[in-house]
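A single protein chain has been omitted from the complex, and every remaining protein chain is retained in its original position.
Right, chain A next:
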Amino acid sequence: MVENLLQVRSVNKTYAGGRRALHDINLNIHGGKIIGLLGTNGSGKSTLMKIAAGLIQPSTGGVEVNGKPVGLETKAIVSFMPDRPVTEPWMKVSDAVAYFKDFYEDFNVEKARNMLEFMNLKANDRISSLSKGMNERLQLTLALSREAQLYMLDEPIGGVDPVARGKILDAIVEFYNEDSSIIISTHLVRDIERIFDEVIFIRNGEVVMHDEVENIRLKHGKSVDEMFKEVYAE
């Protein structure tokens, strides 16, 4: 298993206009883990993911994936699912798959086919006609069908109904490749905490806790959800 799959060192991010999104973030994530990146809206989750995915630059500090600074080489082994669809409304499901296949060398068409079937998505479905839940299922399929080492899913269960949510969690457990790691950002902790190895709590752009979930239960006799509510109580 890869040690230090993702290393974040003293990362700060201040957006133009002066809003400070991240403050002195230090993280170390190993391979073979499912990690929850938990925080309320605006806490800095998406910013951190985008920096690790190489979509935006930190103001100071550095991020390495598998020992290499974020760049072309790391983008090839990082699969990022942003919180907005990456597909175009005119596409059919099959177009989206073909688009990903063209774009990413590590895209596994066979896996995509299996996942689409699992998700009850048809190749001929038009993306503009998909419900929010079905669209999330498609986005997840596209992201997880790459043979990446690090997957980052930004709010994969936000705004979808409990049925779709269950299906998405099933798919993550079912299709997860145990050598890789998955970071999942969410503010919906209760439904998802059982699939995490570790959780990172981020508040106002700072990491306030990073621990194994079973440790939290053992040490505090609390669910991650209760811990979350305590940490974010205002």
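Just so we're on the same page, a residue touches a chain if its C-beta (ideal position, glycine included) is under 8 Å from a C-beta of that chain, and two chains touch if they have at least 3 such contacts; residues count from 1.
One rule holds for everything that comes next: contacts and distances are computed from a predicted model.
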The chain missing from this complex carries, among "Heterodisulfide reductase subunit B", "Fe-S cluster assembly protein SufD", "GntR family transcriptional regulator" or "Spermidine/putrescine transport system permease protein", the UniProt name "GntR family transcriptional regulator"
From the listed residues A:Leu169, A:Leu188 or A:Val231, report the one that touches the chain absent from this view.
A:Leu169
Sort through A:Phe80, A:Tyr151 or A:Phe196 and give me the one touching the missing partner chain.
A:Phe196
Over the whole complex, note the residues of chain A touching the chain we left out.
32-34, 166, 169-170, 173-174, 176, 178, 190, 193-197, 213-214, 217-218, 221-226
